[in-house]
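Only one protein chain is missing; all other protein chains are in place.
The block that comes next holds chain A.
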Amino acid sequence: MAQRLRVRYAKRGRLRFTSHRDISRAVERAVRRADVPVAFSAGFSPHPRISYVGAAAPTGVASEAEYLEIGVTRECDPDRFRAALDTSLPHGLDVLDVVEAGAGSLADRLECSAWEIRLPEADPALARVAVERFVTTERVEVERLTKKGPRRFDAREAVLSLEVIEGTETTAGQASSQPCVILRMVVRHATPAVRPDDVLTGLRLVADFAPPVPPEVTRLAQGPLDVRTGKPADPFDLDRDSTRGGETEPVGQYVGGDL
């Protein structure tokens, strides 16, 4: 393996309905079609060295910040690699950023996520009341069905911030001018993971607040918690520092016509 690349990708629009397994198959095939020099594991049943970092956004949830690492057998220019993989992936699975892996584990940097929940047709006043109650409550026990059966846990402590804003509803790319309740929150990654739907369950429990139509959820960012802003910072900042010495131009020498 000559190089390890870190990839940030988005799951958008209709493709938010892909499951994690679907994405992993799609990436493997995209890599083959793009003729990317992916490294394979040794052994009886070789598989491509692609690992997914952090907890995947659940099926049905869109994301602007999913991460994977990929090992390649030849040095690749990250920007060209980004363009090649993005072209090869289906529209809606979009490669946003690629860096050469620096020191340290990427997984350790993914401390928290910023989420946006759009609630079409919901009552803004009721939403504000529910959020107010939620943030002023110390513990909000919710139950979720996991693979090991129902599990009860606190959905409150991991929520670092939660606010209501009003915006414009967008569904399936059709913008309408109808006002829409939007929740924005930053949630620390914990075990068990507190997911946006757990927070919605919490809002129902503390204030009987239930959205009338299925919410549209998007992960906006993942990364180390920036204490100044209270939001996740770009987890690739550290990689860029170590591989580029803080410069904007890539140092990696690019040779030849392909990747």
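Definition applied: contacts are C-beta pairs under 8 Å (C-beta built on N, C-alpha and C of every residue); 3 or more make two chains touch, one makes a residue touch a chain; residues count from 1.
Quick note on the criterion: contacts and distances are computed from a predicted model.
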item: Chain excluded from display, named as in UniProt, from "cytochrome-c oxidase", "Ligase-associated DNA damage response exonuclease", "B12-binding domain-containing radical SAM protein" or "Anti-sigma factor antagonist"; value: "B12-binding domain-containing radical SAM protein"
item: Absent-chain interface as seen on chain A, which is shown; value: 14-15, 17-19, 21-22, 25-26, 28-33, 40, 44-46, 48, 59-60, 88, 90-92, 171-172, 174, 213-214
